[in-house]
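Just one protein chain is left out here, and the rest sit where they should.
After this line comes chain A, so read on.
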Amino acid sequence: MIRMSGRFRSALIIGGQGIRARKLRTLLSMLSLFLGVLAVVVVQAGSEFAQKELLADAERSMAKDGTLQMYMPPHEKAAPVALETLRGRQDAVAMFENRAIIGEPNVAPVNPGGAPFDQPGGPGRFYRCDNRGNCTDASQTGAPPGKAIELNLVALTGDIRPFRGFRQDSGQWLDFASAPSLAPRIVLNKEAAKGFTRYQVPAQMHVDNGTADSTPQIIGVVDDGGASYGPMAYVRADELLNWMKPVALSDGNARLQVLMSPQARDLEQTLKARLVAAGVQAGEIYVNRINARERVEDQLAMMRLIFLGMAALVLLIGTAGILNVGLATVGERIEEFALRRAVGTPRILLAGIVLSETLLTGLMTAGAAIGAGALGIKAGASMFGSRFPSLANVEFPWQAGVAGVVAGLVAGLLGGLIPAIRAARIPIATVMRA
């Protein structure tokens, strides 16, 4: 052990002396390797960032990994049973999705059927289908066009953010701790916010099956990951229930789902049992567990493989640079290595000296590439953070640092191996013949 330690230290000391003695060559080796290691660092950082963003997006639009998602069929008792069962539970939230129109009453909205605002040709033909599969053209209502926006209104029994990681864009999120307001407070998604920015509409909200129209208060905008699905608004269920009966939350066109934490198996069983007891067909209740990470990783795997392959190619070119410089250096140092053998340096240590030089070069290059990558990300975040919120708080991922160090070491090892073998084979008698 002590012997190995001595050899290891000797290799490091002599390797360090070699690097100091040939600074320009070391710099050239580092330059040839830098791009390769930087490519690996960037690919790893990019894939980590993409995975994080895709995962966050999937968690916003679906739900966080492991969340239990229960779909219920439209049934007049479904909403009352769900409201009753979930009362006081922090580990589950019910979502009742209904159609709502905000603006002038009895007119055709600017986006019939709650269509997105930037469809080719503008909001136009949009088909609305009920649960029996009967579809009608939402624009063919016969009403005159007016100043109104149609959207999907999602009534929540509690804070949904523990299950879906909404990103607050502006304003504030729904406060479930305060007393319910008669003027329902709503939070728009980004697509709905786009509509309200573009079109001036009166503050009157009509909800399907509502007892009367209400005056909504827009209190914030969130990124719910579902912008492409059309305009949506989120509201407290109890505030909406001031304007409609609980049974109306689960009428023929409403969509009902409950998100439950992975540990809420008891709630799942209770809710199922109570729904069945209320007359809901057991076969129409679907429960699935969200697996966002696996889905995202599948999406990323191929892309990451392709980019890593390209990075490996650039790294290989850098390795060839180290190899080239290493062979030339060993050729120049024949006498030095022969002399070292003469004074008792074993062959293995000679190989170790050359390898330690290339490994140290690889490590220093990795340090430079990681530093450049981290600085690049910081600069990118400060330059584009205001335009792209996902970049605002981005940090250099440690996995990219590890990948850079591994790439530098592998390049150093591969580039130094053949020169190391050559150094170890230099005949000792070279010094006698010199």
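Everything that follows uses one rule, which is that a contact is a pair of C-beta atoms (placed from the backbone, for glycine too) under 8 Å apart; a residue touches a chain by one contact, two chains touch by 3 or more; residues count from 1.
One rule holds in what follows: contacts and distances are computed from a predicted model.
Per its UniProt entry, the chain excluded from the display bears the name "ABC-type antimicrobial peptide transport system, ATPase component", taken from "ABC transporter ATP-binding protein", "GMC family oxidoreductase", "ABC-type antimicrobial peptide transport system, ATPase component" or "Decaprenylphospho-beta-D-ribofuranose 2-oxidase". Within the whole complex, the absent chain has one touching residue among A:25, A:164 or A:340, and that is A:340. For chain A, the list of residues touching the undisplayed chain reads 2-3, 5-7, 9-11, 13-14, 17, 20-21, 335-336, 339-349, 352, 428-429, 431-434.
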